[in-house]
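The complex appears here minus one protein chain, its other protein chains still in place.
Naming follows writing order (A, B and C), and every chain is counted from residue 1.
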Amino acid sequence: MIRIGLVGYGYWGPNIARVVAELETTELTAIADYSTPARQRAGRRHPSAHLLSDWRDLIKSADVDAVVVATPVDTHFDIAMAALKAGKHVLVEKPMADTSAHAAALVDEAARRNRVLMVDHTFVYTPAIQKIRALIDAGEIGDVYYYDSTRINLGLFQRDVNVIWDLAVHDFAIMDHLLDADPVAISASAAAFVPGSPENMAYLTVYHDDGTMAHLNVNWLSPVKIRQTLIGGSRRMVIYDDMQTSEKVKVYDRGAMVEGDPGYEHRVSYRSGDIWAPALSTKEALLTEMQEFVRCIETGARPLTDGLRGLRVVNLLAAASRSVRLRGQPIELVPLREAS
Amino acid sequence: MIRIGLVGYGYWGPNIARVVAELETTELTAIADYSTPARQRAGRRHPSAHLLSDWRDLIKSADVDAVVVATPVDTHFDIAMAALKAGKHVLVEKPMADTSAHAAALVDEAARRNRVLMVDHTFVYTPAIQKIRALIDAGEIGDVYYYDSTRINLGLFQRDVNVIWDLAVHDFAIMDHLLDADPVAISASAAAFVPGSPENMAYLTVYHDDGTMAHLNVNWLSPVKIRQTLIGGSRRMVIYDDMQTSEKVKVYDRGAMVEGDPGYEHRVSYRSGDIWAPALSTKEALLTEMQEFVRCIETGARPLTDGLRGLRVVNLLAAASRSVRLRGQPIELVPLREAS
Amino acid sequence: MIRIGLVGYGYWGPNIARVVAELETTELTAIADYSTPARQRAGRRHPSAHLLSDWRDLIKSADVDAVVVATPVDTHFDIAMAALKAGKHVLVEKPMADTSAHAAALVDEAARRNRVLMVDHTFVYTPAIQKIRALIDAGEIGDVYYYDSTRINLGLFQRDVNVIWDLAVHDFAIMDHLLDADPVAISASAAAFVPGSPENMAYLTVYHDDGTMAHLNVNWLSPVKIRQTLIGGSRRMVIYDDMQTSEKVKVYDRGAMVEGDPGYEHRVSYRSGDIWAPALSTKEALLTEMQEFVRCIETGARPLTDGLRGLRVVNLLAAASRSVRLRGQPIELVPLREAS
Partner (left out) sequence: MIRIGLVGYGYWGPNIARVVAELETTELTAIADYSTPARQRAGRRHPSAHLLSDWRDLIKSADVDAVVVATPVDTHFDIAMAALKAGKHVLVEKPMADTSAHAAALVDEAARRNRVLMVDHTFVYTPAIQKIRALIDAGEIGDVYYYDSTRINLGLFQRDVNVIWDLAVHDFAIMDHLLDADPVAISASAAAFVPGSPENMAYLTVYHDDGTMAHLNVNWLSPVKIRQTLIGGSRRMVIYDDMQTSEKVKVYDRGAMVEGDPGYEHRVSYRSGDIWAPALSTKEALLTEMQEFVRCIETGARPLTDGLRGLRVVNLLAAASRSVRLRGQPIELVPLREAS
C-alpha cells in the first residue's frame, strides 16, 4: 500500500484524489492546499485524509511515501524538489517545471536519490494514444510522415501561462511518446488578442531528425471546439478525434506512391482502401497512470512518462517561447534523447 | 459583344469556354491548344470557334478582343505579355505568373497600353466569400483577429508546382480580398514525402501590419478532404466550410472580452450567443467573374481581381518559397498595397 | 422551505436528491430504498437525511411535506396514492403510472385532496424544448405539420418495460407540451429480437385532430445513438438534435408553397433561406422542474406537467401497446384534453 500525499486541490487535484482513493494499492493520507474552501471540499470527499494548509508539512509527514504535485506551474519545482530531498517519490502535473533548468535539476535529484520522478502526461495513458502507439509498433502506419494537430476552442484564458504552455504541452507529450524521431528545431508564432492576457493562439512547427514534420494549431479563441490529430504514414494514415465518442481513432488505408523511376517519367498513384475504427478500452487514463506510478515505486522501474520525458517537453515549450519572441524564427534543439 | 479567345483547353479551360458561350455579352471565337485531342474535344463542344494549335495565331487574330490564358503557370507570362502587346485585354489563370518580376511586368504593360489585366481568383467571386466580405464591411465581425485555413485532401500531385503554388494560392487570393491589412512577413515550412515530387504539405503563417494573423495548412497527402477557414473577429467569428452544401458560412456570436482594468485584476469573460448560417446565392462564381471582365472591358473600370492583386499574390507565393528553403525563416514583405 | 422525501435511490433518484439538496427552497429530509447498498450510497452523499428501508415509513413521516417517487413504473401508483392520501404533494417519475386507470385515480385523488400532483416529464423543462415552445408561440413555425423523432441507441434493455414505455414516453411528453392539437389515433409496430426480453424497437404514428402528423422511431438495438426531432411547419422548420452540444436547436427558413391556383395548373416553389441556431440557457432542466414543484406547492398553481398531462401520456402508451398487439392497427383515442 503506497501512502500518497496530494499537494493542490484546485481544478485537477480532485481527480487525482478520487483515483488514489479508488485504487486498492494506494491510500490518500494527506492533502495540502493553502485555500480554506479547497480544504473543506477535500475534507467532505476524503474525510480520512489529513488536511494541511502548508505543503511543507505534507512533505515532512512520515505518513507519506509519495507526493503528487497538482499546483500552478511556477510552484512545481520548489515542491517537487523539496519532496525528492525528503526522500519521497514524486508525480508532477504537466508541464513538469517552468524552465528547462528546473526540470533538469529535478531529473538529477531523482536519479541521485533513486526516487521515482514521474510526470502527469495523461494523454499518454489514454486508450486512444495507446492504440495508435500499438499500430505504429506493429508497422501498420509505416514510416510516420507527419503529426498535425488542431486543439482549439473558446477556452478558459489562463492567467499564468499562455496557450502554448496550456494546450501545446499535450501534443508535445503525445509526440514524445508516439514519434521515434528526435526534434531538431521548432518554429512558433503566436498572438494575443485579449489585452492584458497572455498569447491566446499559436502555430508551432517541429522538425525532426528523420524528416518527420509536426505541426500544432492551438487557440483559446475559436468559435468551435476541435481536438483533431492527423498522423500520416507511408502505409496508412490515422485520424484521432477526441471529440468523437465512438470513433476516436480511425485508420485509413490511403496514400500516394510513385510508380516508375522517381525523378524521371514518373506517375503518382493513389491508394484508397478500407477505413477502420478499432474498438478502444474504456479504462480511465488517470487510473492506468496511477497504477504505473505504483508499479515503478514498487519495482524501481522507470515510468513510461519519467522525468526525462518531462524535461524534453519543457525544453520544447521553452524553445517555442523563444521562437515566438523572434516571430517564428526556427530554434535549434539540442538532441536530448541520445543524451539520456 | 466581346469576342474571346481561349488559350489552353486542359483542366480548367473547358469551364471558361462553357461560361463564355453561355453569356450573352461574350462570344467564343477561338480556342488554342497544342494538343490534338484537346482541340477535338473543344471542337465538339464549340463548333463555331476557330481551333488553333499555336497560341500565337490566336493572339494575332482580328476576331479576338480579349484573351483568357488557362495554361500551365510557367507559360502565363509569355502568352499574356504577347496578348497585351497585341492590344488584347487579358484574363490569366491563377497564379498570374511564375515570378514577381513577370507579374510586375504584366501590370506595367497593361497600364501602359490601357488594357484590362485581370487574374482568375475564382474564390473571390463565390457567394460564400462575397457574403463574408459583406459581413466584414457591415462591421458584423469587428476587427479581424485571425484567418486560419485548412485546405487538405488526398490530392492530385502536380508535377510543375508544389502544394503552396497549387493550394495556398487560393487562400492568398481570398485573404487579399477579405483582409484590409497588409502582409508584412511570411513564414513557411514544407515537406516532400513522395520521392521525386514537389513539396506535398506546407504550413504558412502570414503576419500583417495591424497584427492580424493568418495561417494556412495545405496538404496533398491527407486521408480526408477538409476545406475549412476560421475567421476570428472582435465582435463575431465565422466558419467557412466549403465541403458543406447547406451551411457553408456560419457566423458565431462568440468571443472573449476583458472585464475590469486590463493588466491588473482583470477577468476574461465569454460570450456565447446565436449561430447563424445566412442563405447564399447559387450563382456560379465563374459567371460572376466573366461578367466582371466584360464590365471592365466595356467601361475601363479596374477589375476586382486586377493585375496588381495578381502580383501581390505572386509576391506572397515567392516569399513563401524562400522561407521554405530557409526552413521557416520569416521573410519580410515590401508593402505593395500602398505602392498602388 | 419545502421538506422533501425521496422514494427510490437507484438510477434517477440521486439526481433528484442532488437538486433538492442544492435548492434553497427545499430540504431533503428523508430517503427510502429497500436496497441496503442504495441507502449506504445515499447516506454518504446526504448525511442529514433520514434513511428508511420502507417507503411507508417515509410517507407517514411528519417531516415530509412532499414526496418524490423515483421507483419502477409498476410501483408508482401504490406509493403516489398512499402519499396523496397522507396529504403529501407528489412528484412522480415518468410514466406516471402503469395503466390509464391508475393514472386517472391519481389525478382524482389529488384533486379531491387539493394536493399538487406533478409528473417528471424532464424534457419539457429543458432549454431546448422551452425555446421551441417559445418559437411556436411567437408564430415563427406557423402551423405545425409534423413532429418526427428518432430516439435510438445501443441501449440498456429494460426488464420491466419495453422500448415504448422507456423511450417513446419522452416524445409523448414533449408532444403534449409542444403540439396544440389533440391526438385522435395511434398506430404502433414493434419487434423483440432479443429472446426473453420485451420489444426493443418500435415505430409509432400519432394522428391529430388538426391533421398534424407525429412519428416516433425508438430502438434499443441501433449501432449508433441518435436523438433527432424534426418539426415541420408552414413558415419554418426546426431540427432538435440532443446529441449536439452547441447547436441543439436549429431553425430553417425553408418550405414549399403552391403558386397559382391549387389543384389546377399550379407550381410548387421552394424557399431556402437562413438557418439559425439560437443560444440556449445552460440551466439544468431538473432544477427548473423542481422550482416549478415548489412554486405550485407554495401558490396552489397547476404545474406545467400536472397529473392530467401524466394521464394523457399514459393513455398514449397504453393505446400504443394495444396497437402493437394488433400489428399496427390504428387505435382511436378519446380526446382527453377537452375533458380537463
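The rule is short, and it goes like this: a contact is a pair of C-beta atoms (placed from the backbone, for glycine too) under 8 Å apart; a residue touches a chain by one contact, two chains touch by 3 or more.
Since we're looking at a predicted model, the values are computed, not measured.
Colleague: Which candidate, C:Met1, C:Ala101, C:Ala134 or C:Val194, sits in contact with the chain we can't see?
Modeller: C:Val194
Colleague: Considering the whole complex, not just the chains shown, which residues of chain C touch the missing one?
Modeller: 145-146, 148, 150, 152, 154, 157, 185, 187, 189, 191, 193-197, 200-201, 203, 205, 207, 211, 213, 215, 217, 219-224, 230, 232, 234, 237-239, 252, 254-258, 262-264, 266, 268, 270, 272, 327-330
Colleague: Spell out, residue by residue, where the missing chain touches chain A.
Modeller: Those residues of chain A that touch the unshown chain are 246-247, 253, 272-279.
Note that only the chains that are shown with their structure count from here on.
Colleague: By mean C-alpha position, what chain is farthest away from chain C?
Modeller: B
Colleague: With centres defined as the mean C-alpha position, give me the chain B-chain C separation in Å.
Modeller: Centre-to-centre distance between chain B and chain C: 54 Å.
Colleague: When the C-alpha atoms of chain A and chain B are each averaged to a single point, how far apart are the two points in Å?
Modeller: Using C-alpha averages as centres, the distance is 40 Å.
Colleague: Counting only residues that touch at least 2 other chains, which ones in chain A make the list?
Modeller: Answer for chain A, listing residues that touch two or more other chains: 224.
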